[in-house]
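Here the complex is missing a single protein chain, while all its other protein chains stay put.
== chain A ==
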Amino acid sequence: MTKGSIYSEITPSELDPIAIIAQKYNNDPSPKKVDLSIGVYKPENGDAKYTFPSVKLAKKDIFENDQGHPYHYMSGWPEFIAGAQETVFGKNDKSNVTSIQTISGTGAVHIGIEFLRELGLTEFYVGNPAWGNYESMIKSCNSNVNFFNHYDNETGKADIDSLFKTIDTMPTDGVLLLQGCCHNPTGADYTNEQWEQIAEKVRSRGVFVMFDLAYQGFGSGDKDKDAYGVRHFHKQNLEFIVCESFSKNMGLYGERLGCLHVVSNDKQNLNNISNLLVNIFRAQCSFAPLFGARIASNIFRDFKQQWDEDVYAVYERLSDLRIKIAEKFKKLGTPGNWDSILKQNGLFWFTDLTPQQIDTLINEYHIYLPYNGRFNVAGFNNANLDYVIESIDEVVRK
């Protein structure tokens, strides 16, 4: 080694944009400040530490019947895997599915990308705007990312034509990365009919689909309904993978609970696929964390109905807020079209506010959201809703 530094090439990498907003919010002393940025569910009282009642019950049970913290299986905690499959595939025959527990949804997407790379699939097609992490995730596995337009600003809905065109023209060894429901950041999802059309086109082109399912249940209040796209693909005997996260729909964020499901038409080969997944995972983590898996297993076994109700309650609150927001805009007569709030699903509301307008909201009104114009609907509550919408109204009129 020559003199100087060992790590000479290292320069600071920039912060995640969401992290910058969060930092700014934390440093803002104003009592008026409102955080509508990071994608975490909050109840009416704004408690960022809200725990689902079903999770509380499950934790109490773990505590009373403590089974400790042993190493388990590299493919994951079996009861959890079974329940995760049930959540995604419902009553469908699951004998052609093999799964591995992952470090939440991010870990599922990551292992999914690595798995597909092993099969020679390295060209990813992602709807834009997209979850901020996809691009770096795909690139960090030495795969390539291509974008197509996901959102139609005019209608506030998913741009289905752009997707169809992409399926028609993408290389047949390309991978289409689709969010199963509650699209982040736009909240614009495909309808059931559109999923059927997508499946047809995917079959005829022979392209491969990777589903990302991070908000199952938040779209309709019903996890089964939200899984329509995935289950339809499954019934059509297509091969695909699903990346599932329990961060949002169990509120297990920090426990990092997720699962990667691989659907294969060659059942003989499921074992080999499972082995390959385990091998990839073993070289990165060995095992996935147990605590979250135990919580989920308890819920699947004993508190399923409570969980269904918890998820429905989230949906109900989000829908209620959407209606109130729309009414408020109507009352104010705010210039522009604000219907999108009613058309979109899930945690997010995607607006076409300009970066300058968002800058004003942040700096003059203490209202924090990322510069892509995405609001976390759950950050609204009866105490701040009028203030936020009135502020938007003022900013838009400026």
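The rule is short, and it goes like this: a residue touches a chain if its C-beta (ideal position, glycine included) is under 8 Å from a C-beta of that chain, and two chains touch if they have at least 3 such contacts; residues count from 1.
The working rule: contacts and distances are computed from a predicted model.
One chain of this complex is left out of the view, and of "Exocyst complex component 2", "UBC core domain-containing protein", "Aspartate aminotransferase, mitochondrial" or "small monomeric GTPase", the protein name its UniProt record gives is "Aspartate aminotransferase, mitochondrial". For the chain missing from the display, the contacting residue among A:Asn26, A:Asn275 or A:Asn337 is A:Asn275, taking the whole complex into account.
Within the complete assembly, A:Phe291 is the residue of A:Phe164, A:Phe291, A:Tyr312 or A:Tyr371 that touches the hidden chain.
In the complete complex, the hidden chain is touched by one of A:Asp168, A:Glu200 or A:Asp266, namely A:Asp266.
Residues of chain A in contact with the chain left out of this view: 1, 5-7, 9-16, 40, 48-51, 55, 59-60, 63, 66, 68-74, 102-104, 106-107, 110, 118-121, 133, 136-137, 139-140, 172-173, 203, 206, 208, 239, 247, 251-256, 264-266, 268-269, 271-273, 275-276, 278-280, 282-292, 295.
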